[in-house]
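All protein chains but one are shown at their positions in the complex.
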Amino acid sequence: MKRFDKKRLGKAGIYLLLVIVLIISLFPIIYPLLSSFRTDNELFENMAPFNWHTIVPIEWTWENYIAIFKEYQFGSYLKNTLIMIALIIPGTIVICSLAAFAFSFYDFKMKKQLFALFLLTFMIPGEAIALPLYSLVNSMGLINTYAGLVLPALANGLVLFLFVQFFSDTPKALLESVEIDGGGWWTSFSRIVLPLSKPILITAGLMVFVNQWNDYLWPLLAARAQEVKVVTVAVANFKEQNVIHWGYIYAASTVSALIPIFIFLPFQKYFVQGITSGGVKG
Amino acid sequence: MKQSSAKMKKRALPYCLLLPALAFVLVFKIYPLIYCFIQGFHYKGSWSLETFRVLFSNKGFWHSLWVTIKMNLVMTPLQIVLSFLMALLVNQAVRGIGAFRSLYYLPVTISMPVAAICWSLMLSVNNGLANSFIGSWFGIAPQGFFTDANQALWCIVALSTWKGCGYWMMFYLAGLKGIDTSVYEAAKIDGANALQTLWDITIPLVKKTTLFVMVADTSINILLFAPTQLITSGGPSDSTNVLMYEAYKQAFKYGSYEKGAATTCVLVVLILIIVFFQFKLTNQED
Partner (left out) sequence: MKRQVISVLMGVSLLAVMVSGCGKKGDGADDGGSEGGKTLKILTHYDAAFAEAAKKYEEETGVKVEIEQTAYENIGDTLEVVLSSQSDEYDLIMADGPNTSAYVSRGYLEPLTEYFTEEEKESFSPELLKQGTVNDEFYAAPLGDSSTVLYYNKNLLKQAGIEVDWSQYTGESRITWEELVDLAKKAVAELDPDGSKGIYGIEIGQVSSVYQMNLLANSMGGKNISDDGKTVKGVIDSDEWKDAIAWYQGLVEEGVFSKGVSGLETYNNFYAGKCVFEWMTADSYTFCLDADLTEEDFGWTYQPCFEGHEDEVATGCGNWALGVSAFSNNKEEAGKFVNYMTYGEGNDIFLPISGMGPNTSARYTDELTEKNPVLEIAKYEAENTAFVRAVTPAFNEYSAALSTMWEDIRNGADIEEAMESTVEQIDSALGEYNES
């Protein structure tokens, strides 16, 4: 009996902690979320003194959401962003998984050095190389194209690293048996390695999604035309020279925060599995 | 004859597989980086160390370097510890834990400009939620937060930690999941308490994860300047003027790309040094 109580107490404690961390995680977001349902004037009128209506709208309105989609074509920016990501994710996965396959299952000269080179890319600040990268992409004639957005993002040191980690748990003996049967690398890759890699594929996909979803500087420089402009860049339009449309910013932020969350939720189980190097065993 | 050609093909195979990735890295990452280093060693269009001399003789540079180091000395360990603790928490097998994991990850998915707006509103000196709250509930005088030279940097640390921990938590969670549960059972039989188990078993077993998180987090944090740019513009009194922001201003605002490039070189070298020592340190313990 006593043991049971202790267990229950422990559970309650865990939930208490979970909720406290949850509040800290979510609190800064709740304010803009609620503010997206009110007009700017109402927002500023109720800023002080601090009361219930500082946070919660008096009159709920969809006005901001309607405005950003109708007047500011937020929908088309969402579409552009999703197209960009839809191109980057498979591209990154193909390129990085092939390279990781080589690193994991073959010995070759300069292996260590090449791997270090890939890891180095993780430490290169995008802002620092933005100028030469712009010149390069411009000379290729890819400014204001999806190619200009997609190509520089394809080689991703982090994704490669995750793939290598994941593959390292696949028993080499399996591959050797394929070879004995006369199968080539493609057979090993497509029949053995890939089928085991579902979690890492999802993880890599989600990571790329979140990174690209929030990327700002490069799209700003490389995709200014209306046809390729992405969400993060478009949100800056709500900040005009003499006016900030706070409500629009909050509405846009809410939309752009909800989309990754809805994509993330169903996959979170795989996400963790994907980073777990031991995930293949199960 | 046939044998050797097959062998050669086999030798060429890994390079073929690497080729696409390598090509993209070389073209879109390494080439611009090399270009950046070359620019750093130029002064007004010709090869020279003068740019570095100008940089190093500037008091502002050393101040920014110090701000960067100060911020990272606190922020990186803080993020590592907190994300590890969060991972321990969401590793508990209770109902609905998946939803908690996802919600903890939410700040990561919020873009920095949005996060900056949320935090600067929350911590606004005048009508900010934080000041209203501590004022009306605890009677504490309004704090300066982002406008106070002694607090602004730590507010940025708080913001970045809030935004970053969910990300690293996931890696730690994966590390924890990778630990064989039989190890814990053995410890239980030996009569080890929770703290001992944590210290003697869990932490050593996630060392690989820690190394990864440490290296990745360090590189990201040393280059972090978005909160500075979006909220404080380096102020008050230069207290949040991190070096990467300085590099950004040089390149994007002042049109002196050489100086910006030289500053970036310093940062990249700084990261390499720190990462080198992190590798050394974790390997030594073995």
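Letters A and B mark the chains in the order given here, with residues in each chain numbered from 1 onward.
As a convention for this text, contacts are C-beta pairs under 8 Å (C-beta built on N, C-alpha and C of every residue); 3 or more make two chains touch, one makes a residue touch a chain.
Computed from a predicted structure; not experimentally measured.
Just name the one of A:Ile30, A:Ala116 or A:Ala225 that touches the chain not displayed here.
The single option touching the absent chain is A:Ala225.
Using the document's definition of touch, tell me which of A:Leu131, A:Ala251 or A:Val272 contacts the absent chain.
Checking each option in A:Leu131, A:Ala251 or A:Val272, the one touching the absent chain turns out to be A:Leu131.
Kindly note down the residues of subunit B that lie in touch with the hidden chain.
Contact residues on subunit B toward the absent chain are 6, 9-10, 12-13, 16-17, 19-20, 44, 54, 58, 60, 120, 124-127, 144-149, 233-238, 249, 251-257.
Given the full complex, what residues of subunit A touch the hidden partner chain?
These residues touch the chain not displayed: 40-41, 43-45, 47-49, 83, 87, 91, 94-95, 98, 130-131, 134-135, 138, 141-148, 150-151, 184-186, 220-221, 224-228, 233, 236-237, 239-244, 246.
Please note the rule applied: only the chains that are shown with their structure count from here on.
Please name which positions on subunit B make contact with subunit A in the complex.
My answer: residues 11, 13-15, 17-18, 20-22, 24-25, 27-33, 35-36, 39, 86, 89-90, 92, 94, 97-115, 117-119, 121-122, 126-127, 129, 132-133, 135-136, 162, 166, 170-171, 173-175, 177-178, 212, 216, 219, 223, 225, 244, 247-248, 251, 257, 260-261, 264, 267-268, 271-272, 275.
For the complex, which residues does subunit A have touching subunit B?
11, 14-15, 17-18, 21-22, 24-29, 31-32, 47-50, 54-55, 94-96, 98-99, 101-103, 106, 108, 111, 114, 117-118, 120-125, 127-133, 136, 151-152, 154-155, 157-158, 160-161, 185, 210, 213-214, 216, 232, 235-236, 249, 253, 256-257, 260-261, 264-265, 268-269, 271-279
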